[in-house]
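One chain of protein is taken out of this complex; the other chains stay put.
Chains here go by letter, A and B, matching the order in which they are written, and residues are numbered from 1 within each.
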Amino acid sequence: MILYLLNRLAHSVVVFLGVIVVTFLIAHVLGDPVNLLLPPEATEQQRAYLIKDLGLDRPLHIQLLNYMANLVRGNFGTSFRHNRPVLGLLIERVPASLELALFSIVVSLLIAIPLGMFSAFKRDTIYDRIGMTLALFGQSFPGFWAGIMLILLFTVKLKWLPPSGRGGIQHMILPGMTLAMFCTAAIARLTRSCFLDILDADYIRMARLKGVPEMIVFAKHVFKNAFVTIFNITAIQFGLIFGSAVVVEYIFAWPGLGRLSLEAVYNRDYPVVLASIVTISCAFVLLNLAVDVVYRILDPRVGRN
Amino acid sequence: MRSNSARAGKVFKRLPLTAGMIIFMLLVLAVSAPYIAPHDPNLQDLSIALKPPFWQQGGESGYPLGTDSLGRDILSRIIFGARVSVIVGFGGMILSGLIGTTLGLIAGYFGGKIDLLIMRFTDIMLSMPYILIAIAIIGAIGPSLMNVIFVMAITNWVSYTRITRYEAMSLSKLEFVDMAKLSGIHPAKIIINHFVPNVLNSVTVLGSLDVGKLIVFEAALSFLGLGVKPPTASWGAMLADGRVYLTVAWWIATFPGVAIVLTVLAGNLLGDWLRDELDPRRQMKA
Partner (left out) sequence: MSSEILKVKDLRTYFFTDIGIVKAVDGVDLCIKEKETLGLVGESASGKSVIAYSVMGLIPKPAGRIVSGQVIFKEKSLLGMSDREMREIRGKDIAMIPQDPTTALNPLFTIGNQIGEVIRYHERVGRPEIFEKVKSMLRVARVPSPESCLKSYPHEFSGGLKQRAIIAMALSGRPDLLIADEPTSALDVTIQMQIIKLIRELREQFGTSMLLITHNLGIVAKMCDRVAILYCGRIVEEGTARAIFYRPKHPYTKGLLASLPRGHRTQKGLYTIPGQPPGPLNREEGCHFYQRCEFARDRCSEPPGLEKIEGDDQRVRCWRWRELE
């Protein structure tokens, strides 16, 4: 067990380092912060000074190592725009994004899993077809358009819910539902196919052949096999929500990491952009690690000889 | 046994056909936009700005879906927007598919260190939020049609690599590959002649499902002002306009969204149907 964990941890660290490298390369190949920070009339001397100040005259790999060393110390650099340490900005914004993501995933699971299970048990009947068509519909809705339409309905026409900002639960409903829409549909469809695969499996038939009560067949055999897969699906979707919340946060003026990153892109605020990408990637890597660990605990075929 | 379920089954079986027709119509619209659209999509006429659709009071049949804040005809902009979506959707899919499939086949064929390298690389890419990266890159190099396709190509290739690598690995174990290697045939020839036809099924299914995803992706980018350059009509850009005027002119944001939903829905239906048709298990039952 320990060996497996260490192995997976090492893998995660390697991937994370790779992320930092790639991100760093992207940022430096594409942008030239000097041009952005200085007015066009700046002199050569001023340019040279700024270059030296930002450490841009050093070779690329030295810059990269410096950046990584700084990261370890928690120094994400200073925001060009806000003139504050980026770390502070991150700490402010991450909880909001997390809150929204958790709300969305919980709502999704509560709807999607029963829906998927029901469809699987009533396979090929009219309930199944309707359910899955709805799910297909939900997956075809671009999240941000759904958000706008929801605002149109609930804020403009019905005047029930506020269109933006973060506050009480009424502020979370619209953005949460928007994020949850795609997610619910995806989880419902995947849950259904997961359960179908399991229900068709020979070992389920064998359990019945042995005279195991139907309740136990479901609660024991079906459930355990399904849990592993569904946990995996959920983790992936959670990651997707967290990563693609950018547009939703923008529409609903939700003060989260996504909106911070977007503003940073508009403002050419590279340290913030870099830090956001690195943070979200870190979250993905940790999520994957968690899934690996759960797999290892539940499925005896994983990681043992 | 003509139960309710059986009758419903017949209806649902017709769906892929409808989906195919929608996609076909989309392509037709995209190609023949200049001839079909009733108005110039970029023609501004402030005197007719914010006209509602023709069935509401104040609308006219000349501008069936209304006009936007600059007096541009919504219907025409949607038709021209189809062009952008088709180019970006298919272009992005083909480009990312090419990159991903090539990497996957190479990884599966050669194995060993090359495979390890490519796999690490895909792991890294998978851990990164693709929308954010796309936004960052376009933010730096500027919005344009080509840049959008470029960004899609470099963020979307991973799923192709995963499946083609898996299939290439099983193909590599077959004897004919050893024979070909021993005969000194160049790896590229083996891959192109033998591996590619075998992965075509999976890649096609993936591609058809991808088109919808990429169209939404482009719309999102344009919505944020980081897609195609204005004033080019793009469904996403129209949504951005529409959002500002949501309280007074609901139609600007609604119709482009409907277009997106229909397109993506059709793409998904078609992709699902293709997946079932090309399922190898199906062939065994015949």
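Everything below uses one rule, namely that contacts are C-beta pairs under 8 Å (C-beta built on N, C-alpha and C of every residue); 3 or more make two chains touch, one makes a residue touch a chain.
Here the structure is a predicted model, which is why all the values come from computation and not from measurement.
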Residue among A:L153, A:A201, A:A253 or A:C282 that touches the chain left out of view: A:A201
Option from A:L60, A:I130, A:I216 or A:A290 whose C-beta touches the chain left out: A:I216
Among A:S104, A:S119, A:Q139 or A:N225, the residue in touch with the chain that has been omitted: A:N225
Absent-chain interface as seen on subunit A, which is shown: 201-203, 205-214, 216, 220-221, 224-225, 228, 298-301
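Everything that follows uses one rule, which is that only the chains that are shown with their structure count from here on.
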Centre distance in Å when subunit A and subunit B are each reduced to the mean of their C-alpha atoms: 21
Subunit A residues touching subunit B - in the complex, by the definition given at the top: 11, 14-16, 18-19, 22-23, 26-27, 30-31, 124-126, 129, 133, 136-137, 139-145, 148-149, 151-152, 156, 242-244, 246-247, 250-251, 258, 261-262, 265-266, 268, 273, 276-277, 280-281, 284-285, 288
In the complex with subunit A, residue positions of subunit B that touch it: 4-5, 8-9, 12, 120-121, 123-133, 135-137, 139-141, 212, 216, 219-220, 223-224, 226, 239, 242-243, 246-247, 250, 253-254, 256-257, 260-261, 264-265, 267-269, 272
